[in-house]
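With one protein chain removed, the remaining protein chains of the complex are shown where they sit.
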């Protein structure tokens, strides 16, 4: 059964310096509060894994938590570039950022292999692109029946995956709905997992489109209402699109970014 | 968009002599009425594919529709043997039945590969068993990253898959819920598909646990209330366990079986 | 304590006692499902039942009549697709205990549920086949086999290896790359056999009350290993019997 823990304790216990960490959530249900707690606790040398390094990874990268990024699309959705990500890649600020770059199909399948206890996944992907030239983690494989050549990618098995969900019950069973992305796979692929939730309830009433993660497959659950802001939790909040737009300005300049992190993350009043 | 058709027309158009046919449904939602229509129309030389050749395939085999069976568990669930299946294998009655035998994990992954447009699937399976000795459709494959040896099975791509579902709307969008087994994969893996449904509605209201197949991914839909009997449709009917028990007696003897098929299938009053 | 009970009831109760709360258990219909539900209704309320139809954490209030019984979907924590059961839950080793039956079983716990006698293509008896068993046997933390004991079933050599136990003996599971622990325990209507940690051979470690070693030997088609410290199991308690019979009554009512 998943333990119910305060967010700070969950991060302290489950996310360690040097870990491979996946914060997933596809536009919806992005675990921003957990990302901020990682910054507050000053984690270092993380390998950050995520299909779409959104503003949450821009913040972690700019705050100096990351050594390496494994990803498939690094932008501010609907707005433009991630300036901290770009500054790290182009100017090694605040430090160098090693990249391992994939396509969405490749990343999704890497999580699927990880969740399935397989060492690799097979897909029709990457062929003819320049992506395989920059990592040994994209290889070819021949079908043992037809002889056709396909692409193989290795399983992703993060040390810890963090996701946000709408609800959990007291046994740590987690329920999410709306766009649920690759979260089930990311949690099941990980050695440890932390789920932040909008609400803890006595009983999970069924919802159409729900994904349920049984408590015995989750390490810890933290009650963090609003923990996806500026992303959203379907049925609880709406996406703060204005913040995503504002982030473009905040993040463009190193000083402005650092002031924002100091005020809104490092020195922020945090619930116990 | 899927066409709405009478069952007889759907079978006449989509199921042809010599076809590879999958009727799926895992205990729940087994398309019995469609199976009976295949018998009535006298299809021959079918390769029948199904994880659990239940009573429905016992009937098709006994009625002489099948030349070959691809499966992973051939029993009368909770009751015992499938006598027509056994008689075909042990005594070639009413004709010889070629077998290709897998495990559930292998069959499920063969459908997944078929639905995914891949020629094969990889799993940890079959190792050390005698199953690979009897088919060339179970082979080994090495992970291009770790060197570990795993098992490969080829994709299943039936000529036609038939499933039963609770509801469809007039555009042929199909909705099923409860235990949904491998039906989505079986439909998506097939070249053509027919879905029989309990009800045609103006609008599909969301249901927890639903699987929705968009009408543009389905070939035809037929309105066949009760079309899963003696299996069941969650929310519409309950499993006729007494029939499954009675089938043991009906099917044990060739003559009793043939009388039953004559009376209840071949000469049955069928809705238009 | 002194109530009358059948050998099958003793077998089911012994199987239920193997299961501990907080573990996840892959159950098939029949004796495994009865035993698992008995455990959940008595000493192991937190036992997580997983049915291959896709029901994770099913909590049926009656015995399901098939692995696709609606009561399983209605009471499950999550209902998932069949590919997901095998790929995301069984294969990675998330399931602690797998329950299997057997038509034939050898001293290394290799199981046959496929064909008996004759050639594979022309068998004397055609059985249902593999189902989920090969991968349950491969991947669960441990396997518990429930099977009535007789010379026909407990054979020197199985006619077909449907599910691998310890193969030909020590080291074979590792050589084959099977990651689960294998058949640690075989529960029969006569007693309990456990795989010897060194030889991997199934060894009689416990007799059900009133059963003699001689009787178990007679029901075994190979020279049976018997533990030095052979114990006798407790008969079913009044509560175990009452709950078991109430569960079985729900099955008759529903059918």
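For clarity, chains are labelled A, B and C in written order, and residue numbers in each chain start from 1.
Basically, a contact is a pair of C-beta atoms (placed from the backbone, for glycine too) under 8 Å apart; a residue touches a chain by one contact, two chains touch by 3 or more.
These numbers come from a predicted model, not from an experiment.
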item: Neighbouring shown chains of the undisplayed chain, as defined at the top; value: A, B
item: Given A:6, A:75, A:206 or A:226, the one touching the chain that is not displayed; value: A:75
item: Hidden partner chain, touching residue among A:2, A:22 or A:123; value: A:123
item: Touch with the omitted chain, as defined above, among B:173, B:196 or B:219; value: B:173
item: Touching residues on chain A - with respect to the absent chain; value: 26-28, 51-52, 71-75, 77-78, 81-82, 85-86, 89-90, 99, 101-105, 108-109, 111-112, 123-131, 133-134, 148-149, 178-182, 184-185, 209, 211, 232, 234, 238-239, 241-242, 244-245
item: Interface with the undisplayed chain - residues on chain B; value: 1, 115-118, 173, 184-185, 188, 211-214, 216-217
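One rule holds in what follows: only the chains that are shown with their structure count from here on.
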item: Maximum inter-chain contact count - chain pair; value: B-C
item: Intercentroid distance (Cα basis), chain C paired with chain B, Å; value: 28
item: For chain A paired with chain B, centre-to-centre distance based on mean C-alpha positions, whole Å; value: 39
item: Interface hub residues of chain C, defined as touching at least two other chains; value: 87, 91, 139
item: Residues of chain B touching at least two other chains; value: 123-124, 148, 209
